[in-house]
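For reference, the structure is listed below as C-alpha cells.
All protein chains but one are shown at their positions in the complex.
Going in written order, the chains are labelled A, B and C, and every chain counts its residues from 1.
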Amino acid sequence: MTDDLTQFRKETRAWLQSNCPLQMREPQTDEDLYWGGRDGAFANSAQKQWFEAMLSRGWTTPDWPTEYGGGGLDPERAKILREEMSRINARPPLSSFGIWMLGPALLKYGTEEQKRYHLPPIIRGEIRWCQGYSEPGAGSDLASVATRAEDKGDHWVVNGQKIWTSYANKADWIFCLVRTDPTAPKHLGISFVLFDMRTPGVSTRPIRLISGNSPFCETFFDDVVVPKGNLVGTLHRGWDVAKYLLGHEREMISAMGLGEVESITTGISEIDPLLRSQMALFDVRAAAFRACSELFLDEFRAGRAHPAKSSMMKYVGTELNKARHELLMSAGGFEAARWSGGSDAGASAQAWLRSKGNSIEGGTSEVQLNIVAKRILSLPST
Amino acid sequence: MTDDLTQFRKETRAWLQSNCPLQMREPQTDEDLYWGGRDGAFANSAQKQWFEAMLSRGWTTPDWPTEYGGGGLDPERAKILREEMSRINARPPLSSFGIWMLGPALLKYGTEEQKRYHLPPIIRGEIRWCQGYSEPGAGSDLASVATRAEDKGDHWVVNGQKIWTSYANKADWIFCLVRTDPTAPKHLGISFVLFDMRTPGVSTRPIRLISGNSPFCETFFDDVVVPKGNLVGTLHRGWDVAKYLLGHEREMISAMGLGEVESITTGISEIDPLLRSQMALFDVRAAAFRACSELFLDEFRAGRAHPAKSSMMKYVGTELNKARHELLMSAGGFEAARWSGGSDAGASAQAWLRSKGNSIEGGTSEVQLNIVAKRILSLPST
Amino acid sequence: MPLYHDDEQTMLQDTARGFFDEHAPVSHMRGLRDAKDPAGIAHELWRRCGEMGFTMALIPEEDGGLGLGHVEAGIVQEAIGRNLTPSPLLATAIGGVVALRAATNDLRTEWLPRIAEGVAIVALALEEGSKHAPDQITLKACKHADGFVLNGAKRFVPHAHIADLLIVSARSSPGAEPMLLAVTRETTGITMRTQQLADASLVSDIEFDDTVVEHSNVLVPPRDTGALLEEILNAVRVGAAAELIGLADGAMERTFAYLRDRKQFGVEIGSFQALQHRAAHLYGEVELARAAVLKAQRELDGGSGDRSRHAMVAKAIASQAATLAVQEGVQMHGGIGMTDEHDIGLFMKRARVLAELYGDTNYHAHRLASVNGY
Partner (left out) sequence: MPLYHDDEQTMLQDTARGFFDEHAPVSHMRGLRDAKDPAGIAHELWRRCGEMGFTMALIPEEDGGLGLGHVEAGIVQEAIGRNLTPSPLLATAIGGVVALRAATNDLRTEWLPRIAEGVAIVALALEEGSKHAPDQITLKACKHADGFVLNGAKRFVPHAHIADLLIVSARSSPGAEPMLLAVTRETTGITMRTQQLADASLVSDIEFDDTVVEHSNVLVPPRDTGALLEEILNAVRVGAAAELIGLADGAMERTFAYLRDRKQFGVEIGSFQALQHRAAHLYGEVELARAAVLKAQRELDGGSGDRSRHAMVAKAIASQAATLAVQEGVQMHGGIGMTDEHDIGLFMKRARVLAELYGDTNYHAHRLASVNGY
C-alpha cells in the first residue's frame, strides 16, 4: 500500500514535471485565475495547455468520481497530488464555484440525472456558476430569504433580489435559495434551485468595492421561470443543502485560499525593528496555520473533521490574511499606499482593502465564532 | 488667581521638600503601605513622621472639608499637591478604604452625625475599614445579596457571609450591603450599613491566593446586632449608595494605583529585539494612560466626567497593569519565575500573579465593558 | 491648569466642527475624488478657512495671526479629521507656520500674512523614501554665488502640486547639519510627478535639477536648523495625531450608530455582547489616544523639555487607535462597509495614509524606546 503511494507520488511528480508549463508555476494574482464558462477564454497558451493536461486526467476535480469525469483519487492520493503541485507552485488549472461549492452539494443531494447533467460541464469548465444566497438587509442572517418562488404547477416564478453574488455578471448558471413556503418558519420554507442566468427576467449590477474592484453583484429576478426539475434536495428543505454547502465553502475559503499564507519578507529591504518583530510573530502564525490547514484537510477528506471546524479555519485564516496585508502595508509605506502609478499601480492597496472582505463574506468572523462556541465548545445559548 | 496657584505650588514644594523624609520617596511595595487602624503600627520612624506631617495639614484627605479635619483644597490645589508629591515620588501617607470608598459615600449620603462620628477617625487613620459587598456565588452580580438583616425594632440582626473582603481580618469596621426586604426586587431590598468588626458574631477567614498571599477574607456574620442608627442613606435603597461608591472605587483603582504605570526598563540589561518592541509599544500605552488618568481626574474632580468613564479607566488601567507584569516576567525569565530565594525572593512572580486579580476585583473587565457599552455608547440591551 | 479644554477652546471646537460639518463633510471629499479634481482640494474652502481664522492659530499676533497654540490648531485639525476634508491646513498652518515663524529673515514677514489670509499654501518636502525618515536627507544643496543649487529628489509630498511654497530639507554634504529652504513652486529646475494615494489625496515626487535657491530663501532660525526641523516635525506629528482622533471619532460615530440601528436575527446588532465589548474596548483606545494628543499639545505649547517624547507618544497611539477604529468600523458594518458607496471605507483609506504620515506607530515607539535608553 505504502509502496503504491510512493509509486503514485513518483509518477505524479514526473507527470507534473513534464505537463505543467513553467509559466503556470509563477505566483498568480486574481487576474491569472481561469474560471471557464461559456465565455471563458484562456489568457495564454500555457494556461490552456495546463488546463487541458489536467482535465485529461480528471484532475480539475481530482477526488470526484470518474463516472462524471473526475479524477477518482482516494484521499491519500489526492493529498499527494496537492503536495506535488504545491512543491512546484503549480497553479490550480480551474477556479470554479461549481467545483468548490455546488459540486459537493450535488454529489450529496442531487438526483442521478442532475449529477449527469451538471457535473461533467463543471469538471470541464464549460459552465461557470454563481451563488445566490445573501439578500439585501439580511446580512449574516442567511435564512431570512425574501426571494419568492411561486408555484405554477410544473414550474416556479421567481421574484426578488440577491446581493453579494460573486461574479454574477460573468456566470452562466446560479444556485439559489428561494422561499417556496412563505407561511412556514424561517428555516423551513426555503428551497435550493438551479437556473440559467440567461433565463428572461434575470439581471445583474456590479457593486463597486472600497478596493475599486467589483467582484460582487446585485442580482435581480423579475418573473423568472424555473422548472420544477431544477430543485435540489427536498422541497422546502433547501436550508439543509445550503448549510452543507456553506461548510464546504468555508473549508475552501480557509484551506485553499489561505492554506498558503505566505511569509511577507519578499521585497522588503529596510525594515524597522518593530515591524520585523511583528513579521516574525506573523511568520510563526502563518507556519502554524499551514500545518493546521494540512491537518484539517486531511481530517476533512477522511470524514474525521468536526463539521464546525471549517468555521474555526475560516475565522483564523481570514483574520490572518487581513493581518498579513496590514503588515504588507506597513512595510510598503507610502509606496504601498499609492492608488495609481508607482511600482504596482495600486495593487498592494487594493489587495489590502480586498482582504477586509475575507472576514465578512462566506459568513462573518462573528458568525464563525458563534458556530464554534455552540457546536464545538457546547457553550449554552441565551 | 493663577498667581495664587503659583504661590501655592511654590509653598507646597518647599513644604514637601522639608517634610517628606527621603525614605518616603523610595518606590514602595505593598508591604510599605501604612493602613492605620486600632492596631496600626508604623514600620519605621520616617513613616510616622511623614504621616504626622501630612495629617497636620489635613493632607491625608487633601480635598475633604476642613470641618472634619480634611485639607479643604479646591480641585486645582489638590492637583498641584498631587503633582508635587509625584514629582518627588512621595508615598501616600495613608492607605485607607475609609478614604477611598466610604468617605465619599458618607459625604454624599451620611447624616451630619455620621459624618462627625466617622470622618475624623478615617482622616486620622484611627479606624481601618473594610468593604462587605461580594457574596459567595454572586460573582459580578453584586446585587444578589443574600446576607439578611432582620428587623428587631431598634436594631437588626445580621446573618450571612461575605467574600473577597479586603483585609477583613485587619479591619476595625465594615461597610456592608445587607438585605432588609427579602420580598422586594433584587436591587430594591438592600441597605447599606456600618458596624464594628468586634461585634459578637463577626468572624473572618483569610483566602489564600495564587500569589501565595491572603489580602482577602471570607467574612461570616452570625446573629450580629447592628443598631438602626448605622444605616447610611435610605432604608432598602442601599444599592444607590453602593453604586456611587463603586464608581469611586473604580476611579481610585484606575487612577491612583495605575496612573503611575511605570516603564519597565529598570534592571533589564539584555533584551531580545522582540521583547524590546513589546516594551516600546507598552511604553507608548503607559504614557498615554498617564495622560488619560490626568485628564480623567481633572474632569472627575471638576464634576465633568461621564459617570461611567471610571469603568473605562478601570478596564484600561488594569489590563495595562496585567500586560506590564507579563512583560516583566518575560524580561526576567527564570529568575523572575523563582518562588523562593533568588534576587527578589519570589516578589516578581507574586506581583505578576497578584496583578491578575486587578481585572476581577472591583468589577471585572467584562462588567466594565458592559457598563461602557450601555451607559456611554448607548448600545441597546438584549 | 486642568487638562481638559477651557471654555474658549470648547467654543472653538463647536465652531470648527460646525464649519467643516456644514461646508466640507465627507461628501465634499467624495465629490473632489469622483470629479478627479486636479487640485484635490477646494480653493474656495481654503479661503474661507482663512476667513474663519483656522489658518491663524499658530501665527503670532504681530504677523497677523491669533497667537494661540497647538491645542487650538489641533481642534481645527480634529474637525478636519472627522470629515475627511482634503485640506493643506496641516502642512501649511501647522508645519509651514512653525517653520516660517522661526525665520530670522524676510521669509517670515513675506509669507505668514498670506497664510493667515488663506491665500498661500505651503508643502513640506521632507521625505525621500517610502517610509518616514526625515533624517535621511540626500538632497544636496551646493553653495553658489547667489545662494545654493539643489540636486536630488523628494517624494510623497502632500499638496506640493498646488503649493506656493515648498519647505525643503537638504544637506550641503552627507552628515552635515540639515538645511531648510523655502522654495517657490515656480522656481526653475523643479519638476513634479503628482499621483493619487489610496485616500484620494494627491502627493508629488519632486525632482530638483540644478535648482537655484537664493540666500533670502534659506530658512535661518535663531538656533540650529536641526532643532527647528524637530520642532516642525513635533508640530505636524501632533497635528496629524489630532486629525487621526477626529477621524477615529467619525468612524466610531458611524459604527456605533449602525450598531444601534441595524437589525439582524430580529434584534439590533448592537445588543450582541461580543460587539458591545469590542465597541467599548475601541472607545477606551480612542480615549487613551485623545488624552495623549491633548497632553502633547499642552507640552508643545508649554515648551516642555519633554515635548518630543509626548509628540511621539501622541502620533504612535493616535495611529493605532484610528487604525482599530476603521478596522472595527468596516468589519461591524459587514458587507455594506466594503462598498465604495458607504463612507466607512473612506475612513479606512485615510487612516492608512495618516498613520504613515510623519511616522507610524512602530517608528515612534522605536524612537521612544531609544530615548528611554533601551
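Note that in this section a contact is a pair of C-beta atoms (placed from the backbone, for glycine too) under 8 Å apart; a residue touches a chain by one contact, two chains touch by 3 or more.
Note that the coordinates shown come from a computational prediction; the quantities given were computed from them, not determined experimentally.
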{"item": "Chains still shown that are in contact with the chain withheld from the display", "value": "A, B, C"}
{"item": "Among A:A14, A:I88, A:V284 or A:A345, residue touching the chain not depicted", "value": "A:V284"}
{"item": "Which of A:W164, A:Y315, A:F334 or A:W352 contacts the chain that the document leaves out", "value": "A:Y315"}
{"item": "Option from B:E67, B:D223 or B:D272 whose C-beta touches the chain left out", "value": "B:D272"}
{"item": "Contact set of chain C toward the excluded chain (per top definition)", "value": "272-274, 276-277"}
{"item": "Residues belonging to chain B that touch the chain removed from view", "value": "134, 138-141, 163-164, 207-210, 212, 270, 272-275, 278, 326, 329-330, 332-342, 346, 349, 352-353, 356-357, 359-361, 364-366, 369"}
{"item": "In chain A, positions touching the absent partner", "value": "75-76, 79, 263, 265, 268, 271, 276-277, 279-281, 283-285, 287-289, 291-292, 294-296, 298-299, 302, 304, 309, 312, 315-316, 366, 368-370, 372-374, 376-382"}
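We take it that only the chains that are shown with their structure count from here on.
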{"item": "Farthest chain relative to chain A (centres taken as mean CA coordinates)", "value": "B"}
{"item": "Touching two or more other chains - residues of chain C", "value": "272, 275, 361-362, 365-366"}
{"item": "Junction residues of chain B, two or more chains touched", "value": "276-277, 280-281, 382"}
